[in-house]
Each structure stands twice: as C-alpha cells, then as structure tokens.
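Before any comments, here is the structure.
Omission of a single protein chain aside, the complex is shown with its protein chains in their original locations.
Chain IDs A and B follow the sequence of writing; residue 1 opens each chain.
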Amino acid sequence: MSAPAARSPYAPTGIWVGIEAAGALVLACLWILPLLFAVWAAFHATEDTTRFALTAPLTLENFRRAWEAAPFARYFLNTFVLVTLILVCQFVLCTLAAYAFARFSFVGREIAFALVLAQLMIMPDVLIVENYRTMSRLGLVDTIPGIALPYVASAFGIFLLRQTFRTIPRELDDAARVEGASALQTLWKVYVPLARPIYVAYGLVSVSFHWNNFLWPLIITNSVEARPLTVGLQIFSSGDQGVDWSVICAATLMTSAPLLIGFLLFQRQFVQSFIRAGIR
Amino acid sequence: MDRRHFIAGTGAALGLGLSRPAWAQAPTEVSFYFPVAVGGPITKIIDGYAADFSKENPSIKVTPTYAGTYQETIVKVLTAHKSGTPPTLSVLLSTDMFTMIDEDAVSPFDSFLKGPDDQAWLKGFYPAFMLNSQTEGKTWGIPFQRSTIVLYWNKDLFREAGLDPEKAPATWAEHLAFAEKLTKRDGAGNTTQWGTQIPSTGFAYWLLQAMAIQSGAILANQEGNRTAFDDPGALEALTYLVDLSRKHKVMAPGTIDWGTTPRDFFERKTAMMWTTTGNLTNVRNNAKFPFGVAILPANKRRGSPTGGGNFYLSKKAKPAEQEAAVKFVRWMTQPERAAKWSIDTGYVAISPAAYETAAMKDYAAAFPPAAVARDQLQYAAAELSTHENQRVTKALEDNIQAALNGSKAPDRALKDAQAEAERVLKPYR
Partner (left out) sequence: MTTRARDTLIGWALLAPAMTLLVAFTHWPALASLIESFYSTARPRRPARFVGTANYEQILADPVFWQAFSNNLLYAAGTIPVSIALAILMAVWVNDRIPGRTFARVAYFTPTVLPMIAVANIWLFFFTPGYGLLEQITGAFGLPSHNWLGSPETALAAVTVVAIWKEAGFFMIFYLAALQAIPPVLAEAASLEGASRWTFFRRVQFPLLMPTTLFVLINAVINAFRMIDQIIVMTRGGPDNATTLVLFYIYQVGFSFWDTAYAAALTVVLLALLGLVAFVQYGILERRVHYR
C-alpha cells in the first residue's frame, strides 16, 4: 500500500480496531467459505466430502480424476487467449470510437452515439440465435475469434472512455496539433496516458466478465481446441448421475488457481495502480 | 466444425461429385455429438470406440464430440442444424424424436435398412425401447444408452428398522409401510433419516409417469399429439407422491433435487431412492454399505417408462455420410459392445443378445442388480414424448412441483397441466 503520510483522524482506535477487525474477518470467512469447502472436498475422498472430520485421510485422487477427464491445460490456454484477444481489441476499438465521439463534431454523431448507447444494455447473451447464424456464415463457429467477436465493440468501454476524454482539456489537444501531431498521434500521446485509470478499471471488468462467461461460449464452441474453461467445467455438472462434489472442486481449484495466486501475489500492486489512477 | 474438418469434408464431397476418381482417398467424415451423463472417463471410452471403428473401416473417419448434458447436446445439434452444418450423427433423448421430426432435422433409418439382415438387426432390440424410436411407421432413432427407473435400497438401514434386508417393497402399500418404519426423527422432531426419496426436479415428469403407469394411466398417445394428465390414474400417482411427503412425512418436504439424490442415498439421508438404472455403476462405486436394486413397486400393476438416449441421423448430412454413420451405429450396437457399454455405465443393454454374451453373463452372475433393469423391461412403457416435448413436460413438471409445495391440490395441478398441454398440442392434430 502507498503508506498514507499521516494516520487519518477517522482511523479506528482502541477497541474499535478490534471490533472492525472482527467484523471484517467474520465477513471474510463467510466469503471464502466456498473456496475453503472446495479445498476440503478436493483433497478428500468422496465419502468424506460432507463430513468435516479433521482425521479424514487426504488424497490427490480427485485431481487425478479431474485431470484425466478433461484437457484442462488446453482449456486454460483457450481462456487466456480469449480474454487477451478480447481485451486488446476492445482497447483499440473503444479508444478510437471514444476519441471520435469526444473530440470530433462530425455529421451523424448524435445518431451514431445513440446507436452505441443502445448496446449499453443489450447483452450479446440475449442475441444468441441470430449471432450464431452470423458466425456460421463467417465460418467462425467453434473458433476463439467466434467467441470474442460479439463482445469486441463494447458500448460500455466506448462510453466510459468518451466521458474521460471529454474531461481532458482541449488546450493539450491543440498544443499537440500545433506541434504537427496527427489525430492518431495526439490520441496516443495525450489521451491514452491520461485515461490510464479507466483502462485499468475497464480491463478488470472485461477480464472478469469473459473469464467467467458461459452461455455464449457454450453455444458457439464444440471442440476442445476452442472450448474455454467454463464450458470445460460443465463436464462435471450435474447430469443423469448426480453431482460429485470432490471432482468438481478439484477441477475448480485447478482452473482457478493461476488467477487466484496471481491476485494473491499482485494484489498490492493491483489495487495501488487503481488508486494511483484514482477511478472516479 | 473447424477448418480441418471443413477441408476434409469438401474433399470428400468433391471426391463423390467427380465419380470417385482413384486419387480421392479422403475418408468419409462422420461427425458425432454425444452427451455424457456419467462423468469424465466415459468420453475416453467413446473416443476409443471411434478409433477402433476407423481402424476396421479405414474409409470412414468418426469424429466424436462430447457436447455436454442431453439438454446442451440438443441445443448444439439444433442450432447447428438451423445454421447449416449439423453433426452427421448424434445421441439425444429418445423423447426428442418429435422435436427432431418437427424441426425436419432427422432422417429415418429405414432407407438404409433394405436387406433382411438389416431388418433382423432392427428387430433385435428390446421392443420397449423401440416405442420411443418409431412413429408414422418409420424408425427415427436407434437405442443406445437406455434406462428405466429402479428402486435402490440400503440394506443396513432396512436391518436397523427391523425389515428384511433382502426384500424390497413390492407394492405401493408396502413401499409406504417400509418408508414409515425407515423414517427416523430425533427428540426435537427433526427428521434425521427419510424413508424414501423420489426426485422432483429435472425428470419429475418421468418419475410421476412411472407411478401413473403403475396406476394404469397412459399419459400420451403414440402420435404424440394428445396427453391425459387429468386421467384418474395420473391423479392417483400424484396424490401418492404428494402424500408421501406432506401427509405421511416419510419423504423430505419441498422439491427434491435430481442431482443430489444419489448423494442423499450415500449419506444415508434416505433409505430408498427411485432413480435411473444409469446410476448403477455410480452407486456401486460410492455406496459404502450393502445395497439392493429392485423393480419399482406396483399399484394396479408394475411399470416404468423407458428413458435415455437414441442415435439420430442428420437430415442435412450427405447420403455417403449418412450411410457411413449407419454402419457405425450398427457397429456400436453389436451385442459385445452393448454389453461392455452397459457394464461400464449401468445403462440397460439394448438387445437380448447383449445379455447372452459371456461378458454380460459373468457380470450379472457376480452382480445380480445388473439384471434388474432388464427384468423390468417386460413391464416397461414408452416414455412421455409429444410434439413440443419440452414445453409439455415442463407444464407437467411445474405443476408436480406446485403440488409438492402445497400451492396447488393434486387434481388442480393436473388439470392445469392438461390445459396447458392441450393449448400447445392443438395445432398438431
């Protein structure tokens, strides 16, 4: 944490530290309970899953079964490629569009902006049937770009960046132009750096959304080569035979571990970059 | 379909179009979607079958794709059908037959079964399974992973309750009497162990249908355009189900989850459960107590609907692909393979011949429950299957749940379900 220069006069003191810490910890324990259960179930035999006897023997059998049941390394790679692809494309496309809306008064701007806003609330999840048809015409069914494409032009990203770009003083813009910078150069040199906090915040929204997105990837993918983690995890979902929590938990842990560990290691830097940027 | 398949498929098509010149060695592609209701390793078994088949038939390449649950598989097959490139072959619920016909997504097998040995093969399946596979005089589905409902009971708990651990309830009255003895309550009035459990999510209509058959009711006609949910037999069935829970309190209140039911049984939370025979291997692996498997108890008669999945042939596939797929289906349903599949999963082997194989005979001798589902087939009836099947079964399922939760009386619930089914099915008459 960027150590605050002085203690805030409203920081808890005395007994309040204890009360607040207790409250925070109780809530934290509640919040982490599903993860704790996942760890318990993943390392215990099926019959011990639901009985919390500390003496129950530990086992790695569930991980073996889960690992054998599905190519998780591949699924992880697919999800990673998917999330990265979406994020990079979103940044580029949304930046360009937001810049157009924020700084150019062009013919048809109001209509174009209204068209963008219309998507603010229309989730591609709702338009699955039509989008599937389009993908199939484009030959993109069962490909990672096929999963990504409907989400790339994000009204949310355009809107957010436009709001930020509008708060940037025009003088900076003009100064850059006087120096002979083109529109794209100005965008890259002036606007993008100043909007970094928004990129971080939006990036987090986007990554967490697409990491966990399920319905559309379920429909559009068929093969191991394109299937992301969430769809791969469906293998263990409740079917004819009922749920087997130990294997589900082992699979969940395996697939979430990289992200969890990543957050654990970098959470300070992560929150700090948010703060330095100060998303408001 | 990825690009590799596409190119290979185009190659095959060109090869056929050019009157099969000698250089066109590209094998015929059969894409095959299947659901797995029985956990991970099964996908490997199917992959193995496909590889073995292609080894024996180098001119055909079967590409199996695990497509999720039954529901997810039909979603994939029909979305792919509507947009152009459906899999040549798929395994879907036998009750999806009318849906597949209505969507014009399925080709009957008949045109590929001209010879006398073909007809003999078709006759080789248990007739009960063909009920949901044939309509309008055509065969639309070939049985693959089929099931019926059976009763599982915990012999230890029977012994504790002073019941004969080797004797399952044979009638509804016995089932209730046993369940009453098997229900345990603690001092505070909380139930620690339930007598019986009949799940009411996911497949509620299926379990109710079993009781309706036992009460002499047939819930739908063979044309799939008329239901009889308000039949007195159906009312008897729903009343019995609701009374188990609300009146006699020998079954947990509210709706009972299909997915957690086997676990409830393993946890000794319930002494008996009704569920698919497809669960047999699961129960065998996970129940840490001696258990029994029995034919469902009788009311007026014995009975259970069949269930499970059939092979379907895509209408949009090319004739050569369809023919290759039929060859694969015949290979998959050979007695030895059907026996192996049944042993691995617990599903009912689909033909009497499969039960005559050495492997199956040895297995049934060492593990008698494996033969129970087969023995029940003589009482089996077609599973509820109509046009707009999912909508009709949902109407029934919602109302079963309403009755179990006490928001509707059983007769009101069934009348509502029937009214909705009438509305949906009217255009199909």
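One rule holds for everything that comes next: a contact is a pair of C-beta atoms (placed from the backbone, for glycine too) under 8 Å apart; a residue touches a chain by one contact, two chains touch by 3 or more.
This structure is a prediction, so every number in the text was calculated from the model and none was measured.
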Touching residue (missing chain; options A:P9, A:G180 or A:P193): A:P9
Contacting the left-out chain in the complete assembly, out of B:V30, B:I46, B:I60 or B:L78: B:L78
Selected from B:P64, B:P143 or B:G202 as touching the chain missing from the view: B:G202
Hidden partner interface residues of chain B, rising order: 71, 75, 78-79, 99, 102-104, 188-191, 200-202, 252-257, 259-260, 263-264, 267, 269, 388, 390-391, 394, 397-399, 401-402, 404-405, 407, 427
Where the missing chain touches chain A, by residue: 2, 4-12, 17, 20-21, 23-25, 27-29, 31-35, 37-38, 41, 50, 52, 92-94, 96-97, 99-101, 104-109, 112, 115-131, 134, 149-150, 152-153, 155-156, 158, 160, 163, 166-167, 183, 201, 204-205, 208, 211-212, 214-215, 229-230, 233-234, 236-238, 243, 245, 248-249, 251-252, 255-256, 259-260, 263-264, 267, 271, 274-275, 277-280
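By definition in this document, only the chains that are shown with their structure count from here on.
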Chain centre separation in whole Å, for chain B relative to chain A (CA means): 38
Touching residues (chain side chain B, partner chain A) in the complex: 1-3, 6, 33, 35-41, 43-44, 65-70, 72, 75-76, 79-80, 82-85, 147, 258-263, 266-267, 276, 278-279, 282, 286, 288
Interfacial residue positions of chain A with respect to chain B in the complex: 46-47, 50, 65-66, 68-70, 129, 132-133, 135-137, 139, 141-143, 218-219, 222-223, 225-226, 231, 234-245, 247
